[in-house]
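For this depiction, one protein chain was excluded, whereas all remaining protein chains were kept in their positions.
Presenting chain A:
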Amino acid sequence: MVAQIIFLVLTLAAIALFTINLRKIIRNIRLGKPADRNDQPQKRLMTMLRVAFGQSKMVVRPIPALLHFFVYIGFVIINIEVLEIMIDGIFGTHRIFNGLGGLYNFLIGSFEILALTVWVSCAIFLIRRNILKMKRFTGVEMTTWPKSDANYILITEILLMSAFLLMNAADAKLQALGASHYVQAGAFPVSQFLMDLLPDSESALIAVERGCWWFHIIGILAFLNYLPYSKHFHILFAFPNTYFSNLEPKGEFTNMASVTNEVKAMLDPSFVPAETEPGKFGAKDVTDLTWVNLMNAYTCTECGRCTSVCPANITGKLLSPRKIMMDTRDRITEVGQNIDKHGADHQDGKSLLDDYISREEIWACTSCNACVQACPVNIDPLQIIIDLRRYAVMEESQAPSSINAMMGNIENNQAPWKYSPADRFNWAEGD
């Protein structure tokens, strides 16, 4: 009975804490400017099913795709087992789904095989990161915390799977001993090989079984509450992020409505602009970005596929699309913390541009969309880069001098080079 109460309190506390943190993140995302992403619901749903559920963009790199698929499918399916753990925990039962008979044995057997593949995949991931030191997991933005974050996640998953398998091994041994409460249930294709590692006495076995059971469930609850602080949030945000992702051609940049009004008024003095809210052009800070950009930032799991295909990054420039997303997340987190501590109107004098992302980074971008194409969850770093450029150019007139010259040429000669408009048709005279 005491165990049941402790279980219930822990579970409710974990869910409550997670809800509070999740709501803070949703509030932070809502600090972004509006963007309409509610059109074409069917196409959006299909995109989500294909890209997030189906992981269609992962297959470009087959090895990590396969390993990630194991972890993903393991995570989703083993969570059915968590349902049983929840019910057992609350009602003090043991293996409540045992009534399913043959199906139960099949399920537990499958969970064990999945647990093993998750274990092995995570171990390979750790090796790739820490021993092989693959280039994709390095870079200026991959400081101590992002590296540790990745390792904590992988180690936790290995520990959780180990606990699950050890628990089953102890259970199987207890079942063989005929211990009361431990009914004959489940199939143990993997954990049967662990049985020899365990003690033979019933009391010691019960201690192992219970210990692993509690470790497993507390581990899951703790992991749930680690998510809001971690890059691992993608396991939840991948779904809304792909649902609300851009469905238009990647080359299409938004036409700013506020600018359209001013340009129309300039070209036609009789034009009466529609009411739009005054604001600055482009983005200086995260709150000038759209909510989609901010959700992108929370979704990023820092895999670095974007950066590894970025032509600027490949050739040694400072720009890294992954850093753009990580900086955006760090900054919006900071803005959120300021609101919590000092109220909604607090200004800390910092901004995304300059305090996080430098001018050198934004001007190195070729707008080639390779980063957007590479992201397995449809994050768009390019939009943020362009919005920062818009601020630099339209609010500050701070562009590299050669860019200013190019724009001057367009204004005066209707071409980016210094040629006379009268010569535009001269090409017809050649050959």
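Points worth noting:
By our rule, a residue touches a chain if its C-beta (ideal position, glycine included) is under 8 Å from a C-beta of that chain, and two chains touch if they have at least 3 such contacts; residues count from 1.
In this text, contacts and distances are computed from a predicted model.
For the chain of the complex excluded from view, the name given in UniProt is "Cysteine-rich domain-containing protein" [choices: "Chemotaxis protein CheA", "ABC transporter permease", "Peptidoglycan glycosyltransferase MrdB" or "Cysteine-rich domain-containing protein"].
Touching the chain that is not shown, out of A:G32, A:G74, A:P228 or A:G282: A:G282 (per the contact rule at the top). Among the residues A:A35, A:M134, A:L159 or A:I386, only A:I386 touches the chain that is left out of the figure.
Between the chain not shown and the residues A:V51, A:A312, A:M326 or A:I379, the one that touches is A:A312.
Of the candidate positions A:A13, A:V60, A:I155 or A:L247, contact with the hidden chain is made by A:V60. The hidden chain makes contact, of the residues A:G251, A:P269 or A:G349, with A:G251.
Within the entire complex, the positions of chain A that touch the omitted partner chain are 60, 248-253, 255-256, 259-260, 262-264, 266-267, 281-282, 309, 311-312, 314-319, 360, 363-370, 372-374, 386, 388-394, 399-400, 402-403, 405-407, 410-411, 414-417, 419, 421-428, 430-431.
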